[in-house]
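What you see is the complex with one protein chain gone and the rest in place.
After this line comes chain A, so read on.
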Amino acid sequence: MDYVIEMLGIRKEFGSFVANDNITLQLKKGEIHALLGENGAGKSTLMNVLFGLYQPEAGEIKVNGKSVKVTDPNVANDLGIGMVHQHFMLVENFTVTENIILGNELTKSGVISIKAASKKIKELSDTYGLDVDPTAKIEDISVGMQQRVEILKTLYRNADILIFDEPTASLTPQEIKELIQIMKRLIEEGKSIILITHKLQEIMDVSDRVTVIRKGKGIGTVITAETNPNELAALMVGRQVEFKTVKGEAYPKEEALIIKDLIVTDYRGIEKVKGLNLTVRKGEILGIAGIDGNGQSELLEAITGLRKSKSGKVTINGKDVTNLKPRKVTEAGVGHIPQDRHKHGLVLDFSIGHNIALQTYYQKPISVNGIMNYDEVSKLAQKIITEFDVRTQGEDSLARSLSGGNQQKAIIGREVTRNPELLIAALPTRGLDVGAIEFIHQRLIEQRDNGKAVLLLSFELDEVMNVSDRIAVIYDGQIVDTLLPGETSEQELGLLMAGQRKNNKANKQGESKHVE
């Protein structure tokens, strides 16, 4: 079998830090080859070497059997290598066509021929079943569509080898399914794909072979059909990882959160939460399952005081907190791991220590008569950094400099240590690797076992099924059903999330009523 790409014994150093140490990756023609590793294992570095952004200290790159020097991304382009970046590189207020031709404009005596380009893009889109409208503006199309534009960009430049960098990180389950179809279509048309990811299920679903790297070292390449998620996780982390989060029975007690007939509008004044009812008890984890955009963000913002609700009532620990300021809600006994950790969760330009104090900075012992006691901030920071295994050079490091997983651990440490009666965790494991996910799930269950209420919002069905004691499905601003994880399936949840009620609906409803 011929290899289209061979990266042999690649070594890349940054100062004294070795990011890639003797890594070998060989991509066969027409295969989907997964590159697996934890956050910070060196996957992106390796791909940046292939894409010509970094020069390796040692090793050889061969394309179609010929040794090449990829000195910059243009060389990679000429070699037929294209990259679909995790963070899309698109101009928001340009059209699809304008974005795709950017930097590679088709001109006729100095004038860009948009029409010709549009036509070519339309053809490409049809060939690969991408269904992209070349005249749409980027800001008007969904994240999934934007990703297809990125794919088209590489195809437009005649790429034969496509690198996908964490392509599913920001997609909904439906979009992920479609992306997998697209990838298979690309292979049919003779392309080869390198898929960077730390999601094991995706690898099992689409890839032919997997190369695993751990802490910068190449661990080896395995054939997907001959392995399983457990083995891959062990290879990636270097120890056995529990997938089925171990947890005992839940013992639900009194109600910690009661939401009655809540109506919330978004910034345009459109109703996103439409008369929602929900109850979370102490000692249970309630998972909210749903497709992004069905009112989840507005719901959580209304509970935590970040957004005013139009009508309805929110009660926390017996106290009416409807439309109270965020601090009042927090003081009513709420911990909140926000959906967007960079926007709401952290002040990125503060040290990680300051961030850990962000919810308690105004209370004794940190603040006494308006004066900050930074020794107490240090104490608290050190305690949380140790207890929650936040890997950082120290409490004075900027929050910005930490990896996503460690930022999240710091936030969870901050929220859990305050010992809130209700912990709201929104997408707590987004973008994290299995090791960190396991840790965070255990912490959520620990809170439950300590008799606290946990409200978990997640777009990942696995997570909802695994961690929750009860699952509430949100669709179009309402809870359409409440189910027990043991008595439902991903299929059933998927249908409910898509707004389709099952045939034996009446039956099911009776059951869930019984549960409540």
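Observations on the model:
The rule is simple: a contact is a pair of C-beta atoms (placed from the backbone, for glycine too) under 8 Å apart; a residue touches a chain by one contact, two chains touch by 3 or more; residues count from 1.
Convention: contacts and distances are computed from a predicted model.
Of the names listed as "Xanthine dehydrogenase family protein subunit M", "Nucleoside ABC transporter membrane protein", "Beta-ketoacyl synthase" or "Phosphoserine phosphatase", the one that matches the UniProt record for the absent chain is "Nucleoside ABC transporter membrane protein". Checked against the full complex, the candidates A:367, A:382 or A:442 give a single residue touching the omitted chain, namely A:367. The missing chain, though absent from the display, is touched by one residue of A:172, A:197, A:224 or A:359; that residue is A:359. Screening A:69, A:177, A:308 or A:325 against the full complex identifies A:325 as the residue touching the chain left out.
Only one of A:10, A:256, A:346 or A:480 touches the chain withheld from this view, namely A:346. By the touch criterion stated above, the residues of chain A touching the omitted chain are 14-15, 17, 19, 45, 304, 306, 325-328, 330, 336, 338, 343-350, 354, 358-359, 361-362, 367, 370-372, 401.
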